[in-house]
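Let's turn to chain A:
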Amino acid sequence: MIRALGYFIEIIRGSLITARHFMANMFFHILKVLGIKTKRKGAVTIQYPEEKKELASRHRSLHRIMTREDGQPRCVVCMLCVTVCPSECIYVEAAEDPDPEIQKRPSQFVIDLNRCCFCGFCVEACPEDAIRMDTGKVEIAQYDRQDLIYDLDKLKE
Partner candidate 1 sequence: MKEKILTKNFGLKNSFKIDVYLEKKGYTAVRKALKEMTPEQILDEVKKANLRGRGGAGFPAGVKWSFVPDVDKPKYLCANADEGEPGTFKDRYIMAHDPHLLIEGVIITCFCVGIHHAFIYIRGEYEAVALRLEQAISEAYEKGFLGKNILKTGFKLDITVHRGAGAYICGEETGLLESLEGKRGYPRLKPPFPASIGLFQCPTVINNVETLSNVPAIILKGADWFCQQGLPGDGGTRIFGVSGMVKNPGIYELPVGTSLRDIIFKHAGGMKEGKTLKAVIPGGMSAPILRADEIDLKMDFDSLVEAKSMLGSAAIIVIDEETPILEVLKAVAKFYSHESCGQCTPCRIGTSWINKIVKRLVQGKGEQEDLKAILRLANNILGKTLCPLGDAAAMPISSIVEKFNDELESSLIQ
Partner candidate 2 sequence: MIKIIIDDKTVEAKEGTTVLSAAKLAGIQIPHLCYHAAFIPEGSCRMCLVEIEGFPKLELACSTQVKEDLRVWTQSKKVTEARKGVLEFILAEHPLDCPICDKAGECKLQDYYEEYGLFESQFKELKEKREKKVSIGERLILDRERCILCTRCVRFLREVTKTQELGVFNRGVRSEISTYDGELVDNNYSGNLTEVCPVGAITDTDFRFQIRSWFLQKGDSICPLCSRGCNISIEYHPGFARIPRKKRVYRITSRENLAVNDFWICDLGRYAYSYLDENRLSNFLSSLNGKNKRFDQESALQFAAQKIKKLYDKKKISRMTLILNSWLTNEELFLVRKIFRDDLRMQRIFMVDPSQGEKDKMLLTSERSPNRKGAEEIGFDFQSLDFKGLAGKTDVLVMFGEYLLDLASLEEIKAVLEGIETSILFSSKESALVSLFGLVFPTALAAEKSGSFTNCEGKIQSFEPVLESWGESRPEWQFLLELSRELDINSNYYNQIESTTAVLEKMREEISFFQKEK
């Protein structure tokens, strides 16, 4: 019984904590609505579409294909990304490059973002630094699955 009473006190203390948070935050919200600027804010969250958090430099965002100086993709179609990809979402097809120093270039380079798990293995596997995941684009949702299949032109942008 006495123990239960002890619990009871703790229970009240608990709800006082939440109530305090509510009251304090509510106070700052009201101040904001009234147009009074305060140092502290009612919420610590970031209001996503309007405010955006800066991505860490190592963040893995949408892929891009790097190009050489002449605008051709750096990719030499070694297919190491295809090999290492755990979700089997990359499809590459080779074509002969007129430059004998390069030999191969991709005639098709397709990433199926429906399947991609953004593990970044392809970036690590690439010997030519041709694929990177540093575009900072994270809003890639589409209404149509087809729109998530990125080909070379889309990836080069």
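Selection criteria: all candidates are chains of the complex that A comes from, given by their letters.
Going forward, a contact is a pair of C-beta atoms (placed from the backbone, for glycine too) under 8 Å apart; a residue touches a chain by one contact, two chains touch by 3 or more; residues count from 1.
The shown structure was predicted, so the numbers you read here are calculated from the model rather than taken from an experiment.
Participant: Can you tell which one of 1 or 2 makes contact with chain A in this complex?
Facilitator: It is candidate 2 that touches chain A.
Participant: Report the residues of chain A in contact with candidate 2 in the complex, numbered from low to high.
Facilitator: 76-80, 82-83, 88-89, 91, 94-96, 100-101, 103-104, 110, 112, 115, 127-128
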